[in-house]
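Everything below concerns the one structure shown next.
A single protein chain has been omitted from the complex, and every remaining protein chain is retained in its original position.
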Amino acid sequence: MQINVKIKRYNPEADARPYWAEYKLEARGSDRVLDVINHLKWEVDGTLAFRRSCAHGICGSDAMLINGVNRLACKVLVKDLGERITIEPIRGLPVLKDLIVDMEPFFDAYKAVMPFFINDDPPPPAERYQSAEDRAIFDETTKCILCAACTTSCPVFWTNGRYLGPAAIVNAHRFIFDSRDQGAAERLGVLNQANGLWRCRTAYNCTEACPRDIPITRVIEEVKRALLWRGA
Amino acid sequence: MSEDGTNRLMNRAHRFDVIVVGAGGAGLMAARYAAQHPGVSVAVISKLYPTRSHTGAAQGGVGAALGNVSEDHPEWHAFDTIKGGDYLTDQDVAERFAVEVIEAVYELEHMGLPFNRTPEGKIAQRKFGGHTREFGKSAVERACYAADRTGHMILQTLYQQSIKDRVNFFNEFHVLDMIMEDGACHGVVAYELATGEIHTFHAKATIIATGGNGRMFRVTSNAHALTGDLMSIAYRRGLPIEDPEFYQFHPTGLYKLGVLLTEGARGEGAILRNGDGERFMERYAPTIKDLAPRDMVSRAMYLEVREGRGAGPDKDYLHLDLTHIDAHIIETRLPDITEFARIYLGVDPVKELVPIQPTAHYAMGGIPTTIDTQVISDGQNTIVPGLYAAGEVACASIHGANRLGTNSLGDLIVFGRRAGIEAAKFAASESFTDLPAGVQDRTRELVDTVRKGKRTERVSHLRRELQDTMQEHASVFRTEAFLSRQVDILRELQERYKGVGVEDEGHQFNTELLEAIELGFLLDNAEQLVHAALNRTESRGAHSREDHKERDDTEWLKHTLIYKDGDGVRIDYKPVTLGKYEPKPRTY
Amino acid sequence: MYRGREGQWAFVLHRMSGVALALFLLLHVIDISLVMWGPDGPFNAFLAFYHQWPFRVGLVVVIAGVVYHALNGLRIIMMDFTTWGVKYQAPLWYGVLGLTTLIGIPVLWKIVPEILGIA
Partner (left out) sequence: MARAAAPRTFRDAQATYRTNGELAWWVFMRVSGFLLVFLTFGHLWANNMAFNAGQIDFDYVASRLAQPSVKVYDSFLLLFALLHGVNGLRYSIEDYIQRPQRRVAAKVALFTVAGIVFVLGVMALWTFSFSEMGDAVRALNE
């Protein structure tokens, strides 16, 4: 079918400000949006810049604002969008070129919650044991691919870039609720700061944007309660 | 160069004791262990953000004989690996691997990796293709897994630890050359995507961990970024590539897309069916049926299609049947692949058959190394000082002619770790030498040729032709006629490649430029594969010649080493390290 | 405009109503405190000014804002302190809107005639 694609473009070396570019092309309903923009790049305009790698929703490179919602370009099909497709860079992070944004602030927020396993006891010769139930508690938050779709869909983050954002909280949850980990208190402490957890206004955009179906708002609420009852 | 220019040049010269190229499982493991060496500075250079590496796509599991579910031993694992590799596996490497992978898996667990658990709370394990008890008696639960995202967990866990360890990262830096002088490696030269600037990374030891090259085929499970860059760079620098003809096709890729459905699905009981609904693997591998090694299953699938028993209007695909498996097991142990089928094909695996076809998956060959991951430059195991390789890009050779499922993740952690330790040890004992003059010259030339190219050819068209013809002529079944034809095609494509150029004249995030350069790398990878395949007149593992159907141990029990030689290639050999397992016919 | 769903709009309305109410509150306390100047002070004149119809309509909006904000506040509290609140956040929000309307009917029934001067 014939589709109409509008892309918000910006080349810092040539353009004073971002502008909308429109393209008409043939596509199949089963094409991914990534196939569409690849086609544009390969056949129409080589200067179009975006990130991609795995092409099946696993690497987290290509979160974009597609038809008004954050998604991975490789995980949404043309048939689910219709003939008019609008693509913008994700919001709240500085746009570097076309659909490429600066991910450093995002990763900084991630790093701030100490997203790594902490257990200073000498490890046993084999594995540390963990019951299947304990493992299940944080299963969902281990799925995160750091695509930033959530953080950049959050209305609080759009205006307040100091907010650590849902992705950081998700990754803190991953460890706070791991029965083997010993760093929960520190992490909760970080989240307890002014721009941490308490900035979340339960807007649910993050949950709806997450390509890994992580129930982010629920996760955030779990961390809020943990902080409330355990204290920091 | 202006004052200012020199200054900027200084900022673009970096010096670390150990440089790791690639931030996948192998690279991050290497960085971690190198950094643990006191006083050794380490940096990782990656063309992608680390967590975007394709290790994150690995699904099924990592094989280690923990024996958590049923009795298991490293000897059994080693044997399966050797037999799976059709006896081209170096047996000393496989034996060491089977032991060390157990330690490495425990270490990953200690780093926090969230494996699934058995009812007793141990690491859960499941069956996987080619992994057996007592030297081939029946399938054994050896794959340690975390749902169907084991690779994701490994990648995340290692990246997390590298944050903890304060590893230096240069993300979105594309390595385009190695600094080689007098047969030794002194670092790499890289192009910074954000600015278009060229940086020199001076190192005492360089570890290459850049993953695979599946993008030379049309239907592949590999990411867009897997273009075999360093295999090509090493090759251009006069180093050999080992066994490139052995390229694995994974049986269960989503029809047309190539997106992988893990073998773990069959480990959980899924069955392959042809267009008539028959469980055809019973005819090809009576004992372990659907869990036979990948080369055998992919060949069986090709034969089914060729003999008219495919499914669909064009009878060109087959089916993976999960419908008899408990829906809860599917949703909990195979959630991701279930989602892939639903999203990309609109098929619900719980209720429907999933259309599949073999998909280009894994390079058994690569940059040749010793068991300690030192890169070697010839069949006499001459070591290239300061150069190490690990992961899919390397060939130690543990996978031989065909890799077993789960052995790649094992490879990453075992040899990634080794590379880190060895490189750090080497770096600690060496001092920096002066860099040769004009270290950036080759890179500048490479970039400039593409930048100023004539643009008479489109990169995407050449790449498509490469992928189509490789799929056609050099995939699961090969013949002399097809391969020779492909040699000609590649020569023509190489010629036409000289006419490529880019529309994007900018410096910042010029992804078009890099795609063009990557295509050049891919062409080299294809050249290595096709020439080696044409040369090897036998069928072994993943290399299946219809004009030479038998394995020929008298003539061909040896590794290929292929070199670039002017515009052509030169082929040399390296003996296979044998051991207690005599090559036998491979039946399952 | 980001095409968010219930949660986003619940938040936007909650914030808008909250800010509006807070600003209104500040004004409201000031004008009521004018009583301190006694019956002959500015108070009555001020109120007469407020009794013009646009302000009375505004007051209806304020009441609607309070009702929405209060009910949605309760929704937020349920999400924060129960394990099921998050799961039912969208239906709860529709409940908030429904109840706000429901409460609005008698309020309008009472006040509209007053504004129109019928009552």
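As written, the chains take the letters A, B and C, and residue 1 is the first residue of each chain.
Here is the rule we go by: a residue touches a chain if its C-beta (ideal position, glycine included) is under 8 Å from a C-beta of that chain, and two chains touch if they have at least 3 such contacts.
Predicted model only: the values in this text are computed from it and were never measured.
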Which residue, A:42, A:107 or A:204, contacts the hidden chain when the whole complex is considered?
A:107
Against the hidden chain, subunit C presents residues 15, 18-19, 21-23, 25-26, 29-30, 32-33, 35-36, 38-39, 43-44, 47, 51, 56, 59, 63, 66, 70, 73-74, 76-77, 80-81, 106-107, 110-111, 114-115, 119
Would you write out the residues of subunit A that touch the absent chain, in ascending order?
104, 107-108, 111-114, 156, 159-161, 186, 189-190, 192-194, 196, 198-199, 224, 227-228, 231-232
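Everything that follows uses one rule, which is that only the chains that are shown with their structure count from here on.
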Among line, ring, star, complete and other, which one matches the pattern of chain touches?
line
The distance between the C-alpha centres of subunit A and subunit C, rounded to whole Å, is 35
What is the distance, in whole Å, between the centres of subunit B and subunit C, each centre taken as the mean of its C-alpha atoms?
62
Taking each chain's centre as the mean of its CA atoms, subunit A sits from subunit B at a distance in Å of 27
Got the subunit B residues that touch at least 2 other chains?
none
Could you check subunit C for residues that touch two or more other chains and list them?
none
Which subunit B residues qualify as touching subunit A in the complex?
48-49, 51-54, 56-57, 66, 106, 109-112, 114-123, 146-147, 149, 152-153, 156-157, 160-161, 163-164, 194, 223-225, 257, 259, 336, 340, 343-344, 346, 458-460, 502-504, 506-512
Which residues, counting only subunit A, touch subunit B once they are in their complex?
11-14, 30, 32, 41-43, 45-47, 49-61, 75, 77, 96-98, 100, 103, 107, 111, 114-119, 123, 125-132, 135, 138-139, 142-146, 175, 178, 180-181
Can you list the residues on subunit C that touch subunit A in the complex?
1-8, 10-12, 14-15, 76, 79-81, 85-87, 89
